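Got a structure here, written out as structure tokens. Questions coming.
Removed: one protein chain of the complex. Kept in place: all other protein chains.
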Amino acid sequence: MHISSTTLTVQTHGKGLYPFTKAVQDWVSKQNARNGLLTAFIQHTSCSVVIQENADPDVVLDLRDFFEQLVPEKESWYRHTTEGMDDMTSHIRSALTQTSLSIPFLSGRLALGTWQGLYVFEHRAAAHERRVVLQLIGE
Amino acid sequence: MHISSTTLTVQTHGKGLYPFTKAVQDWVSKQNARNGLLTAFIQHTSCSVVIQENADPDVVLDLRDFFEQLVPEKESWYRHTTEGMDDMTSHIRSALTQTSLSIPFLSGRLALGTWQGLYVFEHRAAAHERRVVLQLIGE
Partner (left out) sequence: MHISSTTLTVQTHGKGLYPFTKAVQDWVSKQNARNGLLTAFIQHTSCSVVIQENADPDVVLDLRDFFEQLVPEKESWYRHTTEGMDDMTSHIRSALTQTSLSIPFLSGRLALGTWQGLYVFEHRAAAHERRVVLQLIGE
């Protein structure tokens, strides 16, 4: 049995999706395993992780804009406002997406479909350094 | 340690939820493990996987219809339109649900609650063959 882990840092600069597929593929290719499970866990509650289409860059722009409308900043009833008008919306958008991704690792490769890419979904307006813990359990 | 995997094909024919619990149970019962973790990973970004009530068939119809309203097709601001009006909505609905399911496997059985079933949630209008990678890590 083989377990290994590392922490990626993803630099964000405003709301939107930031690809990190290649960093994950590079890391898993260096681990001593052929088959197993890759977990990508983001250690924050105002951003999230999603798997989305990696072909047309318009997809992630539309996704960002949909969430901007679905979870509007200008709601007078929010209680949690001390960290800025984009903070409570970030927690909600995080709950609506994912804190972790689980991806089978087969014959030395992540079992992603052709059009699937991994993204950090930044929900805050300011730039942030985001930490994603990667863990591979396999053999 | 035991790791095994397979790929299920689920045939869909329009928007809605398609059960695949039995196929998963049949497969895991043939693996050489008593305890472990089952991952079901769908290799697409215009459909998703969810665990939902398996008793009243109205639940999955209401769920489908809720998403049809929550993520409407007739939005003039979508940029990604070349693959049809139901494609961008499919990516959004996928982000709002799950790309993978993680289910503990205990004493030879999936630890599902009484009313829980596994579904492919098809977000596109046309028929599709969808691939779900199953992986069991256990002993």
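Order of writing sets the labels: A and B. Residues in every chain begin at 1.
Everything below uses one rule, namely that contacts are C-beta pairs under 8 Å (C-beta built on N, C-alpha and C of every residue); 3 or more make two chains touch, one makes a residue touch a chain.
Here the structure is a predicted model, which means the values were calculated and not measured.
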| item | value |
| --- | --- |
| Sole residue of B:Gln25, B:Thr81 or B:Gln116 that reaches the chain not shown, by the stated touch rule | B:Gln116 |
| Touch criterion as defined above, residue of A:Tyr18, A:Tyr78 or A:Trp115 at the omitted chain | A:Tyr78 |
| Candidate in contact with the missing chain, chosen from B:Leu63, B:Ile92 or B:Val132 | B:Leu63 |
| Touching residues on chain A - with respect to the absent chain | 1, 3, 5, 37, 39, 41-46, 70-71, 77-80, 82, 88, 91-92, 94-96, 98-100, 102, 131, 133, 135, 137 |
| Missing-chain contacts mapped onto chain B | 1, 35-37, 50-53, 56, 58-59, 61-63, 65-66, 70, 96-98, 101-104, 106, 111-116, 121, 137-139 |
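Note that only the chains that are shown with their structure count from here on.
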| item | value |
| --- | --- |
| Chain centre separation (chain A, chain B; CA means) in Å | 19 |
